[in-house]
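One protein chain omitted, others in place.
Our next item is chain A:
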Amino acid sequence: MTRRDFTERDIHMALDGELPGEERMAYDAWLEANPEMRAKSARYIADRAALRAALAGVMDEPVPARLRQAVFGEAPARGPAWRSRWWLSAAAAAVLMVGGISGYVAGIDGIGRSDNSDDQLVEQAIAAHVIYAAEKRHAVEVPASDKDHLQTWLSNRVGLKLVAPDLVAQGFELVGGRLLPSGEHGKAAMLLYEDAKGERISLFVTAESSEAAKGTYSAEADGPQAVYWLDKGYGCAVVGSLSRERLSDVAKSAYGQLLAGISS
């Protein structure tokens, strides 16, 4: 029998059923003689068991009707934004790997751009912010001095009970708002705020969303960032070129107030 040196690599192969049968006995003997490797193997086996247990239930779930229908080409049509749900989930997953795994990101940088119709809300919000926040005199259609009318008008157009959040505690005063197109047929409200230094942020609210997701997003490295929430029946993005802490602080306050308004 030819003996060979085993390594950690063989632990994975043994675990995955890739170790040639004739090497099994020698491998087991090696493992027995190496407590450290034995512990590692035991740990990987335990983690795999936990993973299998966590996912086992999926196999027993009834297959959703829409998936069965998809096989027969009968799935109900999905709205233009449907794709964003799993895309956003993927975005969330990508976020979690920021730090430490930059190789993956670096490796795909060179891939050419393709069409992203998925994340319309956030991109539209950023685009609107870039255009209108830069306008000095024509940034809004209805000024904050006419706040009641602004809220009623936008609520009626967008189809949500819209209350312009009070962001004074965060240093921002309402400038006013405007109506924008959203998605293919929808409408969105844009509310513009300004701080004492003239820094502006936008709130973008639409009733178009059918997804549930949240995250932050920036179209360009040095461009404005958006913090967004999507839920069934409404989507909201807060856009600005603030520090992440400040933007997130503003966004949390705005979102809480918007939500309270919508559900009041």
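Here are some notes:
Please note the rule applied: a residue touches a chain if its C-beta (ideal position, glycine included) is under 8 Å from a C-beta of that chain, and two chains touch if they have at least 3 such contacts; residues count from 1.
We take it that contacts and distances are computed from a predicted model.
Per its UniProt entry, the chain excluded from the display bears the name "RNA polymerase sigma factor", taken from "Methionine synthase", "RNA polymerase sigma factor", "Sugar ABC transporter permease" or "Spore germination protein KA". Checked against the full complex, the candidates A:R24, A:R68 or A:H149 give a single residue touching the omitted chain, namely A:R68.
Only one residue in the set A:R4, A:R24 or A:R43 touches the chain that does not appear here, and it is A:R43.
Interface residues of chain A facing the missing partner chain: 8-9, 12-13, 15-18, 43-44, 47-48, 50-55, 57-59, 61, 63-64, 66-68, 70-73, 75, 82-83, 85-98, 101, 104-105, 108-109, 111, 113-114, 116, 118, 212, 214-221, 227, 244, 248, 251-252.
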